[in-house]
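Just below is one structure, and these are the notes that go with it.
Missing here is one protein chain; the remaining ones are kept as they sit in the complex.
Now for chain A:
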Amino acid sequence: MSKAVAAQPSTTLGRWWHKWRFHINVLLLLVPLGFMPKYFADASLFRGDSGLGEREIGIVQVGPWSLKLAEFRNEAPRPDGPAGYMKSFNAALCDTCIDQVKAAYLRIGKPRSLRAAGVIFFGTPYRMGATMPIPDRTKADAELWITLEGWDGSMHQASIPLSQASPATVAWLAQRGTK
């Protein structure tokens, strides 16, 4: 029989770890539980079970059409590396205009042209998404412009105040100061 005895750690923490190191691995099984509420909240948000987005803005009338608009997340814009800060919105076209609207765009400030109408909404017309850059020089009284392009070639625009579309963004702008 071998008489070799492993050297015992000298510190209290070392001895405690040496004694319990295998047992406390069971605690690792508990780690995922802490993330479950956020996981299920996100899954519900992505599936649409909890509505169009975290904060519904309401119905916006755009010419003969209308759409329901929501902030995807009720929070300040998120940075996307060198592309700057981005903010995501979701939208649902009205039932009667789904067949008539070809594209929907979102922009801060009035678009100069249809070509520069901003970011495009993608996805099903019942639940479209768009991620819009927030320019550095955006002012608190800026307006969010929605452009709808029809299959018949027509174009209709409407705007709502940014403070109505996303109070979290306006608060974030005020906090960082206008550049």
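Definition applied: a residue touches a chain if its C-beta (ideal position, glycine included) is under 8 Å from a C-beta of that chain, and two chains touch if they have at least 3 such contacts; residues count from 1.
Note that contacts and distances are computed from a predicted model.
Can you tell which of "Cytochrome c3 family protein", "Paraquat-inducible membrane protein A", "Secreted protein" or "TldD/PmbA family protein" UniProt lists for the chain that's not drawn?
Protein name of the absent chain (UniProt record): "Secreted protein".
Could you list which residues of chain A touch the chain missing from the display?
13-14, 17, 21-22, 28, 31, 80-84, 86, 103, 105, 112-113, 115-122, 130-131, 133, 137
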